[in-house]
Each structure stands twice: as C-alpha cells, then as structure tokens.
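Apart from one protein chain that is not included, each protein chain of the complex appears where it belongs.
And then chain A:
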Amino acid sequence: MNELAIKDLLYKLADDQLILGHRNSEWTGFGPILEEDIAFSSMAQDKIGHSLAFYTLLQELGEADPDTVAFTRNANQFHNSQLVELPNGEYDFSLIRHFLYDNAEIIRFEMLSQSSYEPIAKVATKLKGEVKYHVLHANTWIKNLGSSTEEAILRLQSSLNEAIPYALGMFEPSKYEQELIDAGVYAGEEAVKAEWLKRIEAVIEKTDLKLPDLATIEPKMGGRYGEHTEHLQPLLDEMAEVFKIDPTAEW
C-alpha cells in the first residue's frame, strides 16, 4: 500500500477531530444548559483523544510526534474540512454541525473498522463505539428541537442551510481515492456520503426541518488540501499559544 495515501487519510481523520474537538471545548462554561455544557466538553475530550490516536499512527509512519504535528503547523498545512473550523455561532449552529459531522464520522469508523490496513482498523473499531454516543446525542436533540417551537425550527433550518455546503465539503475526494478503494482501505468518500445522506434524511424526516436540495448546492471543497476559511488560523494560534511560549510546559 502506498504510504502517502495512508498518511493522507490519517491526516484528514486526525485534523477533523482535533479542530472540531477544539471548537467543542469552546462551549465549556458557556453551554445553554449544564447538561449541554458537559456534553460538548465531553465530546471535545473524546475528539481530541481520537485525533491523538490517529496522530500516533502517523508518528509510527515517520511523521513528527503528535504535539508537534498538532501545534506547529499553519492553517495551509491542515487537512480538516472547512465545516469543523467554522466558529461555533449560536447553539443551533453548533448542534447542526455536530449532527452533520458525527453522522459522517461514525460511517467512516464503521467502514475503517473493516479496513485492510490493520492499524487503522484497530483504532476505528475502538472509536466507533465512542462516536456512537455523539451520534445519539446529536440525533436526539435534532429530533426534539427540530419539531418543537417555531423559533427553534427556524433557527435550526437557517443553520442547516448555512452548514450544508460545508458539510458536503467533508466528502472531498482524496488524491489517492481510487488507490485507497482498490486496496480495500475503505469504500471511499462517495460511499460515505451516500450512507450519510440516508442517515441524516431518516432523522430530518422526523422533524419539521427540510434538507435543502443538494443538487443545487456547491460544496465547499479545498479543506483537505490546505484551503481554509479565515477562521482556522486564529483557532490554531489560540490552541498553540502555550506550546509556542514553552513547548515543554505541562498543563
């Protein structure tokens, strides 16, 4: 198997989780209710743990150690989708992003748990159980709030419309897409997207929300190869603030 293809896959998995983990952590102390504060903080901790598992696999393939990789790259060296770097906005936007992202993430992990590339398969087998809780959380709130008050429905619908082009950007194909598919690493982005669509539709159908017509939407691609919004670099600067002052600091 081409090692560059595996690294490409690992970087996008790890970076998505690191960046969304950081965004989730921004809810700590600010959640609309205590339980949601704890939920987003817990998911932050999970996601940063998941990114560490993938950065560790990268280190085994000869990349720098996880802290160096996480804290010393600039925005144009990150492989995360633009969806995860967008500011939290209000709770409705964070919830919609969480719903769109985690429903895709769990499919990736389910597929990767069957991967021909054993180190990824082992990690994915472990992590899919944890992400299940994230999906249950997102789906429960979308179902509850998506059919509750007029304001809740309007807010969620507007966030959904805003997030959808970025969500489609999660499925930007890899430079090594066909190679990864042929080698049985996983079924590829188109397959993830098709299954994702089925799952999010099944939830949205139970609410008063409407999924925009995806055929009319231009996906926000580029994140997988370093094209990012203006929001990523400030996030990285903040995340790496302590590390840049003292790389040996423990906190």
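A few notes on this one:
Going forward, a residue touches a chain if its C-beta (ideal position, glycine included) is under 8 Å from a C-beta of that chain, and two chains touch if they have at least 3 such contacts; residues count from 1.
Criterion: contacts and distances are computed from a predicted model.
According to its UniProt record, the chain left out of view corresponds to "Ring-1,2-phenylacetyl-CoA epoxidase subunit PaaD" among "3-isopropylmalate dehydratase large subunit", "Ring-1,2-phenylacetyl-CoA epoxidase subunit PaaD", "Simple sugar transport system ATP-binding protein" or "Cytochrome c oxidase subunit 1". When the omitted chain is restored, the residue from A:Q45, A:N88 or A:S147 that touches it is A:Q45.
Remark: the omitted chain is touched by one listed residue; of A:K7, A:R73 or A:K122 this is A:K122. Chain A residues in contact with the hidden partner, per the touch definition given at the top, are 35, 38-39, 41-43, 45-50, 52-53, 122-123, 125-127, 129-130, 132-133, 136-137, 140.
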